[in-house]
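Reviewing the structure listed below.
Apart from one protein chain that is not included, each protein chain of the complex appears where it belongs.
Moving on, here comes chain A:
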Amino acid sequence: MWIRFRKILLLVSITLVYVVADDFKEEIFIKPLPPTNLYVYFQFITQNEETSFEHSHLAPRSLGEIMSRYQVDELHLTLTEGQWRHNKWGYPILDASSGAELYAWFSPSVTDVDTHWRKLSATLSGLFCASLNFIDNFNTVTPQMAMWPMGAIKVNKNVTSQLRYATLPREIVCTENLTPWKKLLPCESSHGFAALLNSRMIHNTNYHSIGVHVRKICKVEDCSEINLEIKQTVALVYDLKIINSLDWSFRKLFGQGLPGPCPLSSSSKIYVDVSSNDTFPFKLNPLPDSVVLSQRGGSDTTLAIYNIIPTNHMINIGAEYGTKDKVLVTIPPPLTFNRYVLGYGKEFGGIVTEIKNNYWAPIDIVLLENAPWWLPIQLSSLRINGEAQSKLVKSLYYSPGRSRQKPYHLELLMRLPSKSTTTITIDFEFVFLKWQEYPPDANHGFYIGSALISANLPTARNYTSLPVTGSTMDSIINASKPWYPAIFRTNGAMVSLPTPDFSMPYNVICLACTVVALAFGPLHNICTKELVLKAVGSPISLRQKIMNLFKKKQD
């Protein structure tokens, strides 16, 4: 009797801890983007008490084990297809470079960061069925200024040395990545918002990005206790122009309605940005539960909020536009950028990064150029607005690359003057690879990853990211700050490296060796033999020669 009571007591106490520790929330944020696009952003937040990861019932154990095994403090993985157009669409909640992007901070107790990093990427590669196992020292950099942790870290710790960053710009994202990603969710894809993530529909979008972000957040005010937050995100941009109607609904976007919230979630909310309703009116159907005005950093945002509660019918939220002949006007964001490759031929070229500051005050940015080893950049050719020594550069970090071992890594801390365009040019030389180093379809070209631009924006215009301390969408409401940190990825680029003839390794080996033998033979003769006179027979007449020729033919 006593034993059973004790068991019950134990059970109750454990359950109590769980209720406090684990928490799952799901949210959707929808925003019409100029001119005719629609941004749909899903986020699934699982919070877990870090110490009891092994006993969690909501947080994915597979991910938790990776985190604890490789002593990862913070992890960001995104798999993206398409290009976010910052100058048209404004800024996304979380920016991602196209292809695969992975960065992580390891615990300060890790000394051999590179080994842990390689193991981490290999394990994640298995977990998400992505080619992350191709991440190695030759495509990994340690950003010195451009990145900072999003989670709680101990102050006065050098976290930069524990950071590793890598991108695989050629990675193609598809269903095989989405399915394991969905399996990490408590309700998987059977219930809740994840049921909308139908790969048939979402891989048809202009831009889609799935991500996993793990960080530490403070549980209490003084940060004496720490929780682990696992945030899974999906960002989609639909182009409504191609269906010839700006009206949207869940049925149109995802092929089905919303079956209801995930039963395990503590909150399931949908936010629709209806700020554009004033200039370009549309009607939401069904009507939102509440409408909130958020004033943040000089820009007003009106959010319509739906609180999804369990129902026995499909929920189909949609918008209907009254007039069809209008288009949304782009309000240029404070900072826009562009990147392209210069030059012709396959011998010398240059990479140009153009950064435009549209704001009336100077903006400080860090630009990280990360050139793969097969694109050797020359620091001596760095020009900012055509000048070798520019006053705009406040600090510079350069780590030269080494072939097949280390990428070229350049970081510039710059102050962009107000209302200006800054052009950063750096020259590179094309590298001739070994024939087995070319990927299949070598003439397709080689992808250069995005440059990173991290900035502290003075205004929240076009800014939708959550504040560092927040994890849910409601944290952006009235979240005015002196500045708004953001890390952007420029567009990538492609170069076409010169190729050898892949079909003739044997011929080349034979021909080159023949030439060597051409030298060896006579030199061997000269050194080992001596000249002598040898009698020759009487000279043959021309007629005889011709006769001999015919004789041979007859044989």
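Assume a residue touches a chain if its C-beta (ideal position, glycine included) is under 8 Å from a C-beta of that chain, and two chains touch if they have at least 3 such contacts; residues count from 1.
Note that in this section contacts and distances are computed from a predicted model.
According to its UniProt record, the chain left out of view corresponds to "Phosphatidylinositol glycan anchor biosynthesis class U protein" among "Trafficking protein particle complex subunit", "NADH-ubiquinone oxidoreductase chain 4", "Geranylgeranyl transferase type-2 subunit alpha" or "Phosphatidylinositol glycan anchor biosynthesis class U protein".
When you scan A:S125, A:Q378 or A:T472 for touch with the missing chain, the hit is A:Q378. Across the entire complex, the residue among A:G90, A:G401, A:G449 or A:G492 in touch with the chain not shown is A:G401. Listed residues A:V155, A:V220, A:V532 or A:L549: the one in touch with the omitted chain is A:V532.
Considering the full assembly, A:V508 is the residue among A:I242, A:A361 or A:V508 that touches the omitted chain.
Where chain A meets the omitted chain, the residues involved are 344-348, 373, 376, 378-380, 396, 398-404, 406, 408, 429, 431-436, 498-501, 504-505, 508-509, 511-512, 515-516, 518-520, 522-536, 539.
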